[in-house]
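Here it is: the structure, laid out below.
All protein chains but one are shown at their positions in the complex.
Moving on to subunit A:
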Amino acid sequence: MGSLFRSEEMALCQLFLQSESAYTCVSELGELGLVQFRDLNPDVNAFQRKFVNEVRRCDEMERKLRYLEREIRKDGIPVQDTGENPEAPMPREMIDLEATFEKLENELKEVNSNAEALKRNYLELTELRHILKKTQGFFDEREGSMEPGGQTSLTQNLLPEDTKGPIQLGFVAGVILRERIPAFERMLWRACRGNVFLRQSEIEDPLEDPATGEQVLKSVFIIFFQGDQLKMRVKKICEGFRATMYPCPEAPADRREMAMGVKTRLDDLNTVLSQTQDHRHRVLVSASRNIRIWMMKVWKIKAIYHTLNMFNLDVIQNGLIAECWIPVADLETVQLALRRGTEKSGSLPAILNRLTTIEAPPTFHRTNKFTKAFQNLIDAYGVATYREINPAPYTIITFPFLFAIMFGDFGHGVVMALFGAWMVWKEKPLSAKKTDNEIWNIFFGGRYIILLMGLFSMYTGLIYNDIFSKALNIFGSSWHVSLSDEELSHEKEFMLDPTNDKQYEGAPYPFGLDPMWQISTNKINFFNSYKMKISITFGIIHMLFGVALSLWNNRFFQKTLNIYCEFIPQVLFMCCLFVYLVMLVFHKWVWYGGVGSSGETAPGCAPSILITFINMVLMKGYEEKKPGSVCEPYMYAGQFGLQRFLLVVALLCVPWMLIAKPYLMHRNQKRRQMMVQANGGEGVIEEGGVTAEAPAAEQEDMGEVMIHQGIHTIEYVLGSVSHTASYLRLWALSLAHAQLSEVLWGMVLRIGLSSGGHSGGIILYFIFAAWASLTIAILVLMEGLSAFLHTLRLHWERKEVSKESRIVGTRVEFQSKFYYGMGYAFIPFAFETILEQAEENVVAEQCK
């Protein structure tokens, strides 16, 4: 049987691996991805395990690679992704890899530190050049002011005549951050009591700080002072303000020479810098070619050692012992993989040993890209119990169909289907493009669901005859307005008479609803009744189908007791009440009409199904035909008796469900006890090869069974009613959707259509764009989402597990009828998923 209907049969296996071949075997199994290892030393912490060293080395390699990658990204070099999947390298290759990464990292670090040193040098030289250029201006000014002999400075006047001449003023030149200038100036003034002379000038272009790589603004300053004491003081202040001071020769000729020297050195530095940059670029480009593959290799090694850490050590035979879950169907493949692994390392073969266990195996559904999304929907509710019937294959049809009942509009369906089809069409390029965008990932993951939902909505849209709230008249309406002009000019509204063969052809529109309804004034009344009835009908079919699936479950698990004590009364209860209701609906649809025979199905006598049903449940007494009325109170002869009978059967089902199972269990238990006593009170009975676990499970507390059964029954009986009502959401949402799309057309697009004149075309151009975007945003996206959620709710409902009594409480609609969802998922050790996760982390990091 296909594994989508039930989860795969699993086997717990023990694996003896030789320590030489363990690595290669695990690597082969990782490529295969069909084995789930169990942690055999859960008490041992991560640091005490055997392969800690290797894992640590992998971490170190990963760190180096991440450093490389960051550097590559900093330089904007594209990382090549060839899509290649390298095999996990052998352990001895690990040393090579380590050496390579070590070398690369060192090289890069050296290049970086060299570049930094060079940059610092470069900065100093640029600053010096600026100083020389700016101070030249200051010196020129000073010499200029000294030339005319009369205008001497203040100091000169105070000094005696003979000391006249050039005064020996000392100076200090340097560069300082521009924002520090005001504080610097004030400090100098105060500390030197105004005896120094500060000149400063801004450097226009920002300079790069080699340590941080930021651009900073700086200023050149020159301080004139007299005497050594002041010089000391000024220098101290400069240091305090982190100003860099440069030697600046006094003589103009020296300065000019120095400037020349600085210029040539700057040129040299530039060439050296660009060469360093080139070298760095070359290193990074060559690394970028391989970095993906290296990353994958390191991740694989790490995953293998992590797995090996979960194994038990067999000290005597120098081997490792692993326990793992393997799908029974894949035992052969696993054996082959193990053989490949041992051949590679050339040691003794690994031994695979099947164990018997009473532990519940994990649930494994083999899915493909199409069924995966549906399986995810189911697993979101709860992973199936081992070997339980899997609702996913049925969901493939029921999910889009229930959605489409709510979303029935051909136009919106086309939009949705096109979007889904595009994603399916461009599947490969789109999935290669990894993004961190959660919404997009959700849409893309559900592309097949979206496509199917779109296609099903197109179908229901045609049935409802609804395209953006307009109808298509493909086959020709069955209704005709054959009224005289006289009548037309007097009345505002007309009722078309179905008995008049000029107005109604007598045969309904061949496919879907008649387009005439879309423009009639009682459209809502008509759709109301139609949609309510189909939603009840589909709901009951859906629930009954769920109950029917529980039969297969019970037969599979050989719970015959459940079939007689639960399944049969459940089906009877459902049929007697709700299937009968559906049959009444169909009876009314088929037999009542405008032209009919007399008697029960006379025209105008159709009863309200709802009232009929309520009367049946409330056990209203027999109704006589009212005198003077044409209509019969019942739809067919013998209806009263049949309804009473059905109701009684349904009510009888309740105690049947409630008591039968606990009673039978109790009786069995008693009989067993008698047998035990007869056997001499040993307590262990061999029951035809049943494993030893059976008696333990049977010895359940009777009280607990009673409570469990009681809750189960109440849940089922009340649930049947409330779930039937719950399916009415199909009706409500589909009406709401149709109404909303009509309102949108009427309120928005009609403005564009009915604006007169030929400028109307241009208005229509803009209005249409508004209408289209509103249609997408509100009707397709928002309404689609709400319909999706309601469909999801109809498939699975909240599950409340009360811990004390292990009773599974209110689980509803479809799945509650048969699905327990108490299993746990099979998570095989597979490189594919590990790499995917690691890659996702990298992408997420990049996006930050």
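Convention: a residue touches a chain if its C-beta (ideal position, glycine included) is under 8 Å from a C-beta of that chain, and two chains touch if they have at least 3 such contacts; residues count from 1.
Everything below uses one rule, namely that contacts and distances are computed from a predicted model.
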Which protein name, taken from UniProt, belongs to the chain you can't see among "Vacuolar protein sorting-associated protein 26", "Iron-sulfur cluster assembly protein", "Ribonuclease kappa" or "Proteasome subunit beta type-4"? "Ribonuclease kappa"
Which of A:I519, A:V590 or A:L618 touches the chain that is not shown? A:I519
Touch with the omitted chain, as defined above, among A:L217, A:M260, A:A772 or A:A825: A:A772
Touching the left-out chain: which of A:K372, A:K470, A:K559 or A:H587? A:K470
Out of A:E204, A:E438, A:D485 or A:E624, the sole contact with the unshown chain comes from A:D485
Option from A:P86, A:G137 or A:G761 whose C-beta touches the chain left out: A:G761
Determine and list the subunit A residues touching the chain excluded from the picture. 470-473, 485, 488-489, 515, 518-519, 746, 749-750, 752-758, 760-762, 764-765, 768-769, 772-773
